[in-house]
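Of the protein chains in this complex, all but one are displayed in their positions.
Up next is chain A:
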Amino acid sequence: MDAKDILGLPKTPLAITQEKKTRPQRDSQRKPDGIAREVYALTGGLAPLMPSIDASELKRRPPSSEKITWQWLPFPRSALKDNLQLYHWVRVVNGVPPAGDYSFAKYNKSVEVIRYTDEEYEKYLSDPAWTKEETDRLFDLCEQFDLRFIIIADRLLTLRTVEELKDRYYSVSRAILSSRASSSGEVAGHPLVKEPYNVSQETERKRALSMVLSQTRHQERKDAEVLAEAKRITESRMAARVAEEPNLPVTLDICPESTERDIVLGDTISPPNVQVPSAAVASSTTMMADNTSTLASLRMLWVHLRTYALEQMVQAASSSAGLRTIKRVEQALQDLGVDLKPKVPTKAVCAEHLELRKEILTLLNLQKQLQYKEAEGSSFHDSSYVDMPVTPKKSYLAVDQDRTFVPDTISFGGDRLGKREQKRKGPGRASETPSSPAHKRPRKLKASDL
């Protein structure tokens, strides 16, 4: 009923059909008690039109044409070679037990471990580090434990690392395979031959992995820092290099990788060394790198849209400015009646637009400077003006109309300028103070102002 309310449907009850327990058409108010009420409400306050489960089906019995019994029978275990006989319940249909092998036998897979003969051992496989007995024992264990080297390492009585075991096993298998093969081409495709086990690489890899895993949080942070630094350096280096020779970007790809790997492989001495000089390098190149790198990256593109180029240049130019400044620049553009994105972005228009933005930035900086200076100037005066809030951060776009005249009228103990605006200033005091708190609100730059 609630659902119907939501849908806005009329509350007319529908006809009910073949439910076994007949429900007389109830008034929408009366529903079965308890939780079922909400459930009923979901369906629109009525029983479902079609029964979801045919109740008559529930009591049906399986087709009685077949005679089903369950018997406790032994089952064949082809996988095992011993005489163990196991039993389980089997569904027997009409006295015929199911045929075929045990259904799970197919999952009993094992590794094919190549065994050598003694002659082969003499000929190809002798190794100073391994005795024959040990090698034999190794192979027995490999077969028994399906090449689970970690377990095998524990079982072998001699102390060997997992890598050593693997190395011995794989080199022996390879040697046997190649010797048994009639031609080298045959076995070239075999995975054992194609990809030889490299002990040193594996050891190194595992060492690096354990180092990474056991890194403390502190170490993680330091690593991230170093990587970021390295990235920055390579980027600025690439920009500088690309600016001169755009056809050699390939070689640079290799450099960042190797530097990263060197750092990651945990040479703890190097990170501090890398950080110090890189910081110096990075800061000096960021300034120049901004513009150069934008141009360089645009050139790398081979083709681009001019609007995209303009965007990049604008971003580069305002990279040192905060979000607030950027918003102020945009506000200024709007006040001047200029589109934030030029409608006809030709080369000349884009150039002018960019210059305009840079000039607005200069303007804002100058305004800030002016405020600082004025604050300075007034602070040299009486401390009784403590209540004047010196908030140089609150620089606003337009220079207040009054303020433009105020510097002209300030008289610091001189009478030359004392002619105008006499009532504004006190004797020898900065007359700007009364006006400045009143005009701390930003005001839009109007064309009439200038």
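By definition in this document, a residue touches a chain if its C-beta (ideal position, glycine included) is under 8 Å from a C-beta of that chain, and two chains touch if they have at least 3 such contacts; residues count from 1.
Going forward, contacts and distances are computed from a predicted model.
Look at the chain that isn't drawn here: its UniProt entry, checked against "Alpha/beta-hydrolase", "Sodium/hydrogen exchanger", "EF-hand domain-containing protein" or "Transcription initiation factor TFIID subunit 14b-like isoform X1", names it "Transcription initiation factor TFIID subunit 14b-like isoform X1". Considering the full assembly, A:L305 is the residue among A:I68, A:L305 or A:L340 that touches the omitted chain.
Among A:V162, A:L227 or A:L356, the one in contact with the hidden chain is A:L356. Against the chain not displayed here, chain A makes contact via residues 243-248, 291-292, 295, 298-299, 301-307, 309, 313, 332-333, 336-339, 342-356, 359-360, 362-363, 366-367, 369-370, 373-374, 376-377, 379-381, 383, 399, 404, 407, 410, 412, 445, 447, 450.
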